[in-house]
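Only one protein chain is missing from this complex, and each of the others stays in its spot.
Right, subunit A next:
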């Protein structure tokens, strides 16, 4: 639905990828691990290998959770755009098809120290 207005109403999106100095945003969250109050916002180059996103950007942030050390990264189930998805750790974000502002979710069934998952 268009905005009700007296003239043509044009909005300019503020968070377009070209405003991020060659980088892009990626959101990552760990399902059922709400010690982290909201999904993380990461700002990375599209050339970053996916493995670096996990090891260098994400893993340090996850340390506060008692389940962090027990994550088996070969077993993690991933979702992108809320659909099952398999990343290639050796390839870049761009090659993995991770676009600007995409939301990745990881699932680790069986790990729920702090959470009474239904």
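Methods note: contacts are C-beta pairs under 8 Å (C-beta built on N, C-alpha and C of every residue); 3 or more make two chains touch, one makes a residue touch a chain; residues count from 1.
Quick note on the criterion: contacts and distances are computed from a predicted model.
Asker: The hidden chain: which UniProt name fits, "Multi-component phenol hydoxylase, alpha subunit LapN", "ABC transporter permease", "histidine kinase" or "Cytochrome c oxidase subunit 1"?
Answerer: Per the UniProt record, that chain is "Multi-component phenol hydoxylase, alpha subunit LapN".
Asker: Considering the whole complex rather than only what is displayed, give the residues of subunit A touching the chain that is not shown.
Answerer: Touch with the absent chain occurs at residues 1-6, 9-16, 19-21, 23, 25, 27, 29, 31-32, 34-43, 61, 64, 66, 81-82, 99-103, 105, 112, 114-118.
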